[in-house]
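One protein chain is absent from this view; the other protein chains keep their places.
Chain nomenclature is as follows: A and B, assigned in order of appearance, with residue numbering initiated at 1 for each chain independently.
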Amino acid sequence: MTAYIIRRVLYSIPILLGVNILTFVLFFVVNSPDDMARMHLGMKRVTPQAVESWKQERGYDQPLLFNTSVPGFAKLTHTIFFQKSLKLFQFEFGSSDSGRDIGYDISQRMWPSLAIAVPVLLVGLLVNISFALLIAFFRATYIDFWSVVLCVVMMSISGLFYIIGGQYLVSKLLHLVPISGYDTGLNAAKFLVLPVIIGVIGGIGAGTRWYRTLFLEEINKDYVRTARAKGLSERVVLFRHVLKNALIPILTGVVVVLPLLFMGSLITESFFGIPGLGSYTIDAINSQDFAIVRAMVFLGSVLYILGLLLTDISYTMVDPRVRLS
Amino acid sequence: MSDALPLLRIRNLTTHLGSRQRPVRAVAGLDLDICQGETFALLGESGCGKSMAALSVMRLLPPSGRIVDGDILFGGSSLIDLEEREMRRLRGGRMGMIFQEPMTSLNAVLTIGDQIGEAVSLRDPGSRGKVRQRVMELLRAVGIPDPERRTNEYPHQLSGGMKQRVMIAIALAGRPELLIADEPTTALDVTIQAQVLSLLKDLQRRTGMAVLLITHDLGVVSQVADRVAVMYAGQIIEMTDRQRFFDQPTHPYSQKLFHSLPGREKQGSRLDVIKGSVPPLDQEFTRCRFLERCERAGEACTERAPVWQATGTRSGVRCLLIGQAQDADGHRAHRSPAVMQSRVTEDPPLLKVNDLRVHFPIHRGLLRRVVGYVKAVDGIDLSIYKGRTLALVGESGCGKTTAGKAILQLVKPTSGSALFGGHDLVKLRAAKLRRQRADLQIIFQDPVASMNPRMLVGDIVAEGLRAQMGEGKGAVLRERVLALLNQVGLPGDAVDRYPHEFSGGQRQRICIARALAVDPGFIVCDEPTSALDVSVQAQILNLLKDLQDQQGLSYLFITHNISVVSYLAHEVAVMYLGRIVEYGTVDEVLGAPRHPYTRALLSAVPTIDARDRREVIKLEGDMPSPANPPAGCHFHPRCPHAFERCLSHYPEPVKLSATRTVSCFVVEAERETRLQ
Partner (left out) sequence: MPQFVVLWTDALILLLVVLALGFARYAAGRPHLRGPWRRVVRSRVGMGTLVVLGFYLVVGLLDSVHFYPPASDDDISGQSAPGEVMSLFDSLVPELRMRRETTYSAPLATHLYAKETIELGDGTATRGFARLKFGGAHLTDPAVEKTGDLIRLSLSGLLKGVAFSLVVGNLILMFLAVRAGNSFGTQAKHVLSGRTEVPWRVVLSTLGLMFVLIFWSAELASKYHLLGTDKVGEDVFYQSLKSIRTGLVIGTLTTLVMLPVAVLLGIMAGYFRGWVDDVIQYVYTTLNSIPGVLLIAAAILMLQIYMSNHENEFNSLVERADLRLLFLCIILGITSWTGLCRLLRGEALKLREMEYVQAATAFGVGHLRIIVRHILPNVLHIVLIAVVLDFSGLVLAEAVLSYVNIGVDPTMDSWGNMINSARLEMAREPVVWWSLAAAMLFMFTLVLCANLFSDVVRDAFDPRLRDSR
């Protein structure tokens, strides 16, 4: 087990390196730092001096890969690739193009993100599993049919509509909670209720339908027949046998996204004005702050790989058939 | 028979599957009685409705199935109108059931103890300790060693035989009066089958329960049944007690079943076959269901459906020809001119396999270092002569299939050689090997999986031709394909149809035609009949034999079915855990087996001839994993004759005659004493 984990961690190094090189190529090779500078300073009538000083302030004035102007080992270290890309491996995100410390911002902003993402995930899981079990219990009846139709209708509605509609109805017409904003501590609750509810509702269609499929797949298996042949009631068969087996794909599917919860939700956070990592990313994209985007890409990759690792480990914990070797 | 009501009485049971417009009439008017304490065998080929009948009794039909008519009386009360809640109390209580596939019939995420305990606490609710005690009791009753440890294990940690024992324990939890066993041993090896059957028999003796045994295997029936009913196309066509059934089967179908069984006494002759296959059940029958396949059918048979004719209490037959004079013993197989003879010519072998090994590495640890090997094939020597058949016999997991594929280089051998036509196939380079492949062909076990469902039969058969001889002219190719189909007894219009339109036997014929297309000299037959029903098996065996006689083909026949071996093979090699333990002519090995494993294997094969009943040598436990074979002789942990030397050394093959070798210290010792 330990050996397996170590091997997986080692395997993630080339992947992260790949991500790193990819972002490096995208941000520094396809477009040179000069392009970026000109972009930020306004396209027209930019003096070369202004470009140079913009680059210098942000440390983009070094060569990309190989610095001939310095001696020895520094030829490799005094480069953009080393300073801006490889430093990410030490989780040194540097400062944003507007001069703020990215690492600090991330550590501050991940909590509001989690405050929304975690309840959405947990409540959503509970709601979807309950609905799916209920539908599975009534399988092959009209309840089943119309529930599936409802699920399809719900998943055909754009997530934006849930948010805009919810904000309009609950906040603007009914004045139940503030439209947007955030506060610390318990005061945050009133800002969180609506986004969480909307997040859950938006996920019901796809989630319930998917879990229903998982349940029905299990219900048709041989061991369910054995359980019925024991004389167990349908309820016990469903809860003890079917649910336990179907939970394996459900749980491992959840585990893979667990680390990514830190990243927050782009849309929800920006609509509700929640200062999480999602809105951080959006702001960065809109203000074309590449340092932040780069940092978030790297962070996202790390979290994704962590998710994969956790998934494998969780398999061994919930599924007795799987042994890591 | 007493007048008391039997334990289970089924009257006119009719079960339909699928749509109401065009239902599949899986069970069409079934009548049977099962008395307390007896074993009632329901015998039939696949798709004849026997499993559906059993599920109807348990009321566990799949969602598409329904009982449309008839009555089921259990202990005097009707099950048809019973409330589901009442039915649940019966299910797993007075009626238990075990299924064919022990691998999938247990819940993979619950421990053995939980799954048995669940059934126990439903019947004997009590404290945890009490339930646990009863679980232990049940595990011991079904012969699971070390039950304390086993209760906490999960199904995947158990072998197939053990899982079936657990299934039996679950069924026993409610102290059933009736146990329905649906093909309980079909998925198991013969030595394990023998264990499970004797366990069932033993339990029945102790508890006095009745058993409804559903099977397709005449051997199993003869071993355990008291009473037999033969099912064909949804109906019982013959019912009688075992003795009568095996001495004097009445229905033409039953008679044919016996005649189509391969066996030693039929060596050198053609097997009697039942032509065609079971008719589809989505039609109304107005004539005899067996009509198209019956050789004795007369005018009357085409006019009406036969009714049940009682020939005694609880016995009868459904045939219009009963009472009419019949040919003595039906059609005896015609002798074919080619009579088996022992090898006379001293030709060099067509294919010579030397010390062939296939080891699959096991990686472990941080650097995925190779920490060991699964020695699937661990040094085998074989010689196959022109026009002859070598049977490679063994239980599942012994490496026989891997050996066959390794010879054809479909699996890369680790070492050793396979000399064919002056070349060592193992060392042949890719391009040359590709050309050589025309001489070496293979026929697989599963005729469904061995044909691409997306290709026309014509293209499937022509695939080898195209690969070996280039595209060629369309017309010439088609001509050749038609000739091949004709050769294996298929109509020419098969060319433009898809595999799924054919029955299992026909598909296997297509596979044979495909192999023959490139005119091979040697064919590996990997269990080509084990997925087929007995009546169809005979057709394929006849075909293979004819082809050998006509074209001088050599076969490596991989199988676990001893009766097929004794019918078809000239030489036999018995494999255990990747090595050959006994090798010789068919008469030597099957007539007088010397290796303890061969002896146990042969004794475990159920025979249909009651007079020929041997003492079954019961082997303890299961075959060990080839990743971690026991030290010394691989067989010693299960061997009744093992002594110290067997624990540390693997026995070298002992040559007993010009054609026979055995790897066993006991045999070696015996020979030495004889020589002295």
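Here, a contact is a pair of C-beta atoms (placed from the backbone, for glycine too) under 8 Å apart; a residue touches a chain by one contact, two chains touch by 3 or more.
Given the structure is predicted, the values throughout are model-derived calculations rather than measurements.
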* Asked: Which visible chains touch the chain that is not shown?
  -> A, B
* Asked: Which of these, A:V51, A:L261 or A:M296, touches the one chain of the complex that we don't see?
  -> A:M296
* **Hidden-chain contact residue, picked from the options A:I6, A:L126, A:V152 or A:L176** => A:V152
* **Candidate in contact with the missing chain, chosen from B:D114, B:E463, B:D546 or B:E668** => B:E463
* **Where the unshown chain meets chain A, residue by residue** => 14-16, 18-19, 22-23, 26-27, 30-31, 35-36, 38-39, 43, 139-140, 152-153, 155-161, 164, 167-168, 172, 213, 216-217, 219-220, 260, 263, 266-267, 270, 281-282, 285-286, 288, 290, 293-294, 296-297, 300-301, 304-305, 308
* Structure fact -> Contacts from chain B to the absent chain lie at residues 63-64, 405, 408, 410, 433-435, 437-438, 440-442, 444-446, 449-455, 460, 463-464, 467-468, 498, 511, 514, 518
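Everything below uses one rule, namely that only the chains that are shown with their structure count from here on.
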* Can you list the chain B residues touching chain A in their complex? -> 58, 60, 63, 85, 88-93, 96-97, 99, 101, 104-110, 118-119, 122, 154, 156, 167, 170-171, 173-174, 363-368
* Asked: Given the complex with chain B, which residues does chain A contribute to the contact?
  -> 3, 6-7, 140, 221-223, 225-233, 240-241, 244-245, 248, 318-321, 325
